[in-house]
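Shown here: the complex without one of its protein chains, the others still in place.
Up next is chain A:
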């Protein structure tokens, strides 16, 4: 089931085109990462999908119907609350505005506070929260009303490494019940939990790929070799057909047609090269990203 579909989404501000002809399909239990440099139009896209700005052109639908706001949970890039409020009060206000009943409010707000690790902070006013805590509360308010679609604008950019991992684990769990679309600069995270990656550049989608697919579809496997001593490249060139990355003690590339990985390993042993790491290497998102950006 298509939870969220955007067709030909365009936003113009006067002459400036922020987003141009963007197509997107978010299915149930799917997670898409929205990538791209600063100013590529990621936030504008998310705002349009969340119904905060009206697109100049194009349409947004959910399951072939008009998208309603009850279904969406949204976390802005810089979540802002009322400083004089307690976290639970904000969650209850947010829940009420999203049409939750009084009975479920209290229980649910405690539950999302626990999920985001804010249970101990609930006696403090939001004004006394750190940036990371605000980001967590932002996530809590976005999932408060159990939306079907979760839109997150850089959910981890304000967090420390431990917090980042926490949030990613939360998102991994949420994937069971929600379709998630989030923008990020941390490619590693996107690779871990997302099924698809949409890369934007100056308002346009330049790559929209299924990451699982591209990983399985690679015809020739690449092999990575790391050694303790500097590599003698001449000998290796006979075995490697194409070398993608070459550093003094590291080499990644595809092997020649009739060369097996064992032969490469054997060669290293014969030459008495100290092997530190040897293994098949999948193409990662970072490489893909840089490739697309330059291309």
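As a convention for this text, a contact is a pair of C-beta atoms (placed from the backbone, for glycine too) under 8 Å apart; a residue touches a chain by one contact, two chains touch by 3 or more; residues count from 1.
Assume contacts and distances are computed from a predicted model.
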Given "Urease accessory protein UreF", "Sarcosine oxidase subunit beta", "ABC-2 type transport system permease protein" or "STAS/SEC14 domain-containing protein", the protein name in the UniProt record of the chain not shown would be "ABC-2 type transport system permease protein"
Just name the one of A:6, A:19 or A:72 that touches the chain not displayed here. A:72
Cross-chain touch to the chain not pictured, restricted to A:97, A:119 or A:245, is A:97
Contacts of chain A with the absent chain, listed as residue ranges: 47, 50-54, 68-70, 72, 74, 76, 78-82, 84-85, 89, 93-94, 96-99, 141
